[in-house]
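The other protein chains are all here in position, but one chain of the complex has been omitted.
For reference, chains read A, B and C in written order, and residue numbers begin at 1 within each chain.
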């Protein structure tokens, strides 16, 4: 059988996560880097028929004037990641893929998001529907140009402010109707998701933006036979919460308070510095403790932009808990992780698993991907160990 | 049916762990404290027919001149745990139970251990066999005096130095033969274990001492129809390792080094300050990383005696790991736990579960107790989540 | 010469800091505790003729229904500080001194502060002037009743919101005039300060409230020949900043960012949980970096109320700095201090030093007390080492 050719379309293609993903794909294909960080490279998932790195072509949307290569170089310079040799060797791939990056759409962005959009050809759209059509045209053109067997769309764009879904978000047909009206208040991320799924492409929301976590989108995915997943990759503090909170629960230790303080200095951090956009992230990080512990401890999460940290997100967590005979004790941890590098291999993981799911004929929410997300849509299990068992079951069963 | 009466016999009865266990039993019986910290109080174990706190009578061996109450008061004063009200209310129980504490045996202790034994009636024994008989006499007398339906023996004595088991430890009959000879070099903990099991009492080794983790002891337990468990309660740093290492493994993050630095100031710490005895503890803490990760990262564990900390064990762990594209990142944690308070509820847990196992007719190693131990005898699974599932299965299945 | 008798009048007398100060005075007088934590007990200050603990009588104002003893007991129970023996022995003193606590005045408090005032006899006042007179009447009555040679007034009341001083705060006579008008918007702390100083009593502001840091108050102090000091005792994170920032400066290491995250659970924390009141504290903590470093690094300070911590204030600081050849490095620290216990000995220190200053005939701002305060009024030196030298010079010179 001929090797499959598949496309990875990234919304926010020139952002830190996307550019790192592209560099990683190129480096893996060229054998320049080990598969460290890739969950789908684990022996226990070996039975799955996943696409090799070499099978992928990269494209995407962005609203900023940047290329994959310039984004990689910026990360190298500012955050002191990657090495010169890998960048130089992969530069031709990054350059070629940058040609596939199209101007994004931005539907009524707030100020923080509008400030980013310095790409002159970002498209003004009269109605949500027009945005959807523009996106679909780009996706199909990409698929045809590169003769792709399949295409997966991932949202790695900047975090949007939270929004309260109205009744039009309850069912696919209502949403379709609402898209026609120029007055409809929908986040851009809903439009991207609608476009991809409606056109038959699996869709994964890597961000805390809530625009794809709607009954209407889920319904559309089932109707179109398309697999779907999200929301917000679980890369740092929340990952730790999802393994530590079950430990306290199993030992019957009572968590009184859990304080998490995050600082980071990349563009994502800059956008999150806007209180509106930050609200989405904090919400996404904070929900799981009550589910994991069975009660609601006092919990505080803060995220602050500290420029000098660049892509190195540092989290300090302070957990105050009570043991036997009323004794209060403390666990503190500090996590110093490079965000884009933690996220990128997971982007490849969920892309590969989505393409496989589509080939297997699965549609709707991919519950077995819960272990990848802070707020796994459609799954109430937040224990990372149990979430991972769901993936192993899928792989091995 | 009449209420069962059961005995909890603690070797090292006047130590921090044992005295706290006794205070906890009294406080639970009197309704003075919640069940926080007790695993067996979790709803998911509710189906098990476990003995209520009120069913327990406490006794034990020790070699020091101390009582349960004096040990509790010392912890209160030095480590600032417990409160005056609870101590006063439970003092009568502690006094009554102290009458059940008998002089321990100490077979060729090293200097650090010999230094502890200031109780004038500690018994000099001509042969291992004589020690076993003395212990059995004490256990049976306690059972009769208190009309106990069952009795469980736990070893909460000071950590012994490591020892290399000879061929006499390979089978129960060989061990029986060796006990007769006065020249036999066996740790005291082997003698206590032999005595308890041979007399038909379930036995749990809460310490890093290896004397009960022998094929001969396991064989004896099966022969006598007695349940058995150990070794070394998992209360702090190792507990965290057993939930964090699987997280790194599942995310395919490569751990380069894991450094753990423990400081503590209680009597256990003082004994561990002796390099010989420390070796047992370090060994017990260090084994699991290779099993959990599938490879052996550089790993360092140190334990140091810092007097001012008293019972507050503080651990600093530094985990250096590599993610995608060769990027090195760091997780650090600090654990500030009060050792006796972390251990005591688990003593009650394993005691209750051992008594139940005996009633159920189980014998030999209780694999379902693996989640309680740093080096669970007879179990290779070190993932705390999976170990806990074994317990849930036992409870719910 | 007969022993002097001196009074310590605390505004906020039943708060954590004040009650601990009172317990400490009683315990020192009875020889029940060492002088640890008392700066004025250091050998290098021995030349100063300071009042002995036994010389002090305690009184104060508060708006809550509480006594010194109840406040001490609450700290003992909730924050696990003090011991039963000390409390019992000192209870008679605390009871006696509680009789000297008078209802406070509260001039147009905001909601957070008004919520505290459950003492039924808190006095409604028609004008600022009336408040000042009430306070002065209480101070003089106390002095006469106890035949005090001297009396020092310290403000240990809840943090007020920041306020922007108007022109009436520029000079003592303008302030005097303004006090007459009922429409004047002045914080309560200005009224207390005015009352004390106008009546000839040294005054120290231990809080971040800005009401006593005004040219008008300073002018009044000089006019009345009264020594003055403030603002905000330097007990934790800021103390560390004032020794660490000079280290970075002297090594020419460039601090890019300094993030400080504070959590605490006492009543002060509860009041600070109100964003308005919090603003005063954050301001008070944040000013010194630019002065110490000579440039302004990115700096974030947050304070959050975490109930379970009670009086144990925990601060995590993350300092990101650049060394030679552009290399970024990190210092992090965690401070776990019990706030009232850190503050109380300093209250005694500044009280003793103020009484001495008055005897020496000094008036106006006591610059030599800068080392005690986060925002030392009238002093630009923030290097703790240099501030301390000012005190040593005063003592030894």
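Here is the rule we go by: a residue touches a chain if its C-beta (ideal position, glycine included) is under 8 Å from a C-beta of that chain, and two chains touch if they have at least 3 such contacts.
Bear in mind that the values here come from a model prediction, so they are computed numbers and not experimental data.
Peer 1: Could you tell me which of B:170, B:291 or B:304 touches the chain that is not displayed?
Peer 2: B:304
Peer 1: Where the complex has a chain not shown, which of B:32, B:89, B:171 or B:259 is the residue touching it?
Peer 2: Reading the full complex, the residue touching the unseen chain is B:259.
Peer 1: For chain A, which residues reach the chain that was dropped from this view?
Peer 2: So the residues of chain A touching the missing chain come out as 77, 80, 83-84, 334.
Peer 1: Tell me where the left-out chain touches chain B, residue by residue.
Peer 2: Those residues of chain B that touch the unshown chain are 80, 256-257, 259, 261, 263, 298, 300, 302, 304, 306-309, 314, 316, 318, 320, 328, 330, 332, 334, 336.
Peer 1: Counting contacts across the full complex, list the positions on chain C that touch the omitted chain.
Peer 2: 20, 23-24, 27, 33, 35-39, 41-42, 81-83, 86, 239-240, 243-244, 246-247, 250-254, 322-327, 329-338, 341-342, 344-345, 371, 383-386, 388
We take it that only the chains that are shown with their structure count from here on.
Peer 1: In whole angstrom, how far does the Cα centroid of chain A sit from the Cα centroid of chain B?
Peer 2: About 45 Å, centre to centre.
Peer 1: Any idea how many Å lie between the Cα centroids of chain B and chain C?
Peer 2: The separation of the two C-alpha centroids amounts to 49 Å.
Peer 1: Scan chain C for residues touching two or more other chains and write them down.
Peer 2: Within chain C, the residues that touch at least two other chains are 80, 334.
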